[in-house]
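Quick notes on the structure that follows.
Complex shown without one protein chain; remaining protein chains in place.
Per-chain numbering from 1; labels A, B and C assigned in written order.
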């Protein structure tokens, strides 16, 4: 087996056949989690001043590893996507969702060496490293099922989002007109009223903004009660899609184990 | 094709066959959204003073378009409702839900020219324009499914509303009698207690009003825990209705597809 | 038809055959709602002082009507419960759930004339009148379905209540030990900690009591996240029971319309 194939096998998450494969997998995963913890701890001022050098070494080490991983993935992209030409496979990986995440998690480090850039922007760009967390559970069947459920219910959920948006806009605009006179500070504009509407409809209720007039309280109560229905709607949609998906998967398993289904006219399998 | 038919096709949302139809559809939709954004931005005092003339032009332009659209819809109503006589079709549109929304979104502009009316009332009337948002997604299948689910569960949901109302009245009246002595300001009357009850049962919990006596806290805890059941009830109702509706639709599709069964490879009917 | 039978028909909610029956039904319903509104408005001090005499007349009038209704129900109880002896039928009504509610809604008025009693106690006893609201929707099919669902899931819901209680006690006791040193006022005893636990697990979160120590915040976060599962559990139980109940009802209708099922040994119908 060629060395390139062997290296590809090491970083390919789909197959962890031998100890080396598993080691690379767990090593990358551990490094992602260490990066998240470091990002977390760096935000504590006293920890940051005390362990600044440690965080710097973790940064350098992670960047080296992630950069190497990124280059290897480009180099071995033709083994990942075997059905297209090598150079197309590389472009396919680079512009794939995971490829972009891989790039975004290393590029903010190199940027200041090439272009002049605000340090605050760098700090925000470094947050893209968090997206690497998405890679941790990529091959879970449960995650695939959940994604399948969301894909199946996409249009229903979009409509729910539309209904929620409508409700938010209507109640915010109404509340602004009701409460503005009594609380010109809190309900200064529809933007603030929208902040109240979200906090009420989702039942978060921080308590920083709420109606004080009688009619405002009645409207707020109605919105809060509608909030219950708003929770019920996506729950019903997702519940039913879940049941659907599980029953569909079971029936598919059943059917494929029963028999093939051939067309009497052309002799081909209809299911394929 | 007569000119009147062509104009009707332009504004008819059910059929967007050619580019002109689609343009009119997207133009009206965009105008609705621009109106909502304008209404939103006008509430910011500094933006309103700066761009007063722009908002005025948007207002005039929208009113002209919406007025023309309204008149066209009346004029072509007999093409929408073909089974009734022309004058009846016009009345049918005028008193339909969408017809009333269309009227309400233009009429507040013309009112001050005919009758003396308070400017504050005009401002509230202008909010009817928000209802035009309801027109944006009128032909979505998901929205139809959700409306079907709500229609199917109407009596169950009404009973839930009744149970919730009962619970609110009972707990508010009890809490008023419990907390009034300890907090004569906060729980001044049953109205205020009802405001507390809604905030607790829906789990919003702004924190502007809550019990401080021992027995009040126990009652509040029980109400909050019942709030969980109150979320569970409509969710269960809607979930089951959703599953029902989907299964019903599938069986209907199944039956109609049983009559003819085409092979995806050769396109012939297998049953023949 | 005897006069007693006619009077029974008037107050029997199961059959509203003629206009007189319907009138009595709506009259009693309206009176219940008027009583609730009066109770509500009386709690507003200024309204109470202004309309004291009106409230007094409503009170007198309601008590007379409800008392007459109660006596008629006792008198005609043997027509309601036909399968037992007349005096037993009367006792059956008096000690039935609805009979007790009917008594409790009139008896607080007469009490002060017979025994010395604190006026505050009378005020609380008058709240029993609210229970009459339960009579408004007694014959709704949806309410029967919901009650059926709760009956079916009783043991599952009791276990949920047990799990919730366990979680509340565990987290309250833990939080008391964690936060007592930092906030000796707020977390003065486990009772206060329990108040916090309920507000957190039900996601009400008034904001009058919350942890300030690091470990307390972590525990609070875990409890709040478990709160999501706590909502999911009864929702799942009720959803599945709802689906069960609807499918059961449909199958029952189907079966009874198909055929009887006789035992070949004794010839009786098995289903009965």
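Rule of thumb we're sticking to: a residue touches a chain if its C-beta (ideal position, glycine included) is under 8 Å from a C-beta of that chain, and two chains touch if they have at least 3 such contacts.
All figures in this text were calculated on a predicted structure; none of them were measured in a lab.
Taking the whole complex into account, subunit A touches the unshown chain at residues 36, 39-40, 43-45, 123-124, 127, 130, 133-134, 136-137, 140-143, 145-146, 149, 157, 164, 191, 194-195, 198-199, 202-208, 230-231, 234-235, 237-239, 241-243, 246.
In the full complex, subunit B contacts the hidden chain through residues 203, 205-207, 235, 239. Residues 155-156, 158-160, 162-163, 166, 169-170, 173-174, 176-177, 188-191, 193, 199-200, 203-207, 210, 214, 217, 220-221, 224-225, 227-229, 231-233, 235-237, 239-240, 243-244, 263-266, 268, 270 of subunit C touch the missing chain (whole complex, contact as defined above).
Everything that follows uses one rule, which is that only the chains that are shown with their structure count from here on.
In the contact between subunit B and subunit C, the residue numbers used by both copies make up under half of all numbers at that interface.
Taking each chain's centre as the mean of its CA atoms, C is the chain most distant from subunit A. Between subunit A and subunit C, the centres computed from C-alpha atoms are 44 Å apart.
Distance between chain centres (mean CA atoms), subunit A to subunit B: 30 Å. Put simply, the C-alpha centre of subunit B and that of subunit C have 32 angstrom between them.
The multi-chain contact residues of subunit B, meaning those touching 2 or more other chains, are 191, 199, 203-207, 231, 235, 237, 239, 243.
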